[in-house]
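Presented below is the structure to which this report refers.
Note that this complex is displayed minus one protein chain, with the remaining chains in position.
Moving on to subunit A:
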Amino acid sequence: MSALLSSRPGDRENCPEWAIIDLQGELETRNPVPLSGKFIGDLHFTKKDAPIFIIGHHILYGKIVDLEKPFAVLKKCQGEPENLEAMETNVEPSKNHYEVEALIKKKILFKTRPKPIIANVPKKL
């Protein structure tokens, strides 16, 4: 069993660069509904380039981390690789094939506890 791993043709020199937001814990909704399409939060940057992420009633202060070793985002592809150049040297075409969709070299790390936002304080008591 073997699977070929390759960049997408044309992507080699300038592979798209994606990013990671690294959060402690998990994101959950109050009700068990699918997360797809749901709003998570607003990501701001201060003028000093520090990231601030506001999720619901929580504010998170983070920092940009350059990854010592970049991540490749791999996507499993069905069928033969389109990458013909790789095919030529591939003695026996393998059924499985992974493509590098993107590279991730930086992430935004939020490692401190979220601070609560006291919102909607009643104006009249």
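Following the convention adopted for this analysis, a contact is a pair of C-beta atoms (placed from the backbone, for glycine too) under 8 Å apart; a residue touches a chain by one contact, two chains touch by 3 or more; residues count from 1.
As a working rule, contacts and distances are computed from a predicted model.
Its record in UniProt calls the unshown chain "Sister chromatid cohesion protein DCC1", which is the match among "E2 ubiquitin-conjugating enzyme", "Adenylyltransferase and sulfurtransferase uba4", "Sister chromatid cohesion protein DCC1" or "MMS19 nucleotide excision repair protein". As for the chain not pictured, it touches subunit A at residues 1-7, 12-13, 15-16, 18-30, 34-59, 64, 69-76, 83, 85-86, 89-92, 94, 96, 98, 100-104, 106-108, 114, 117-120.
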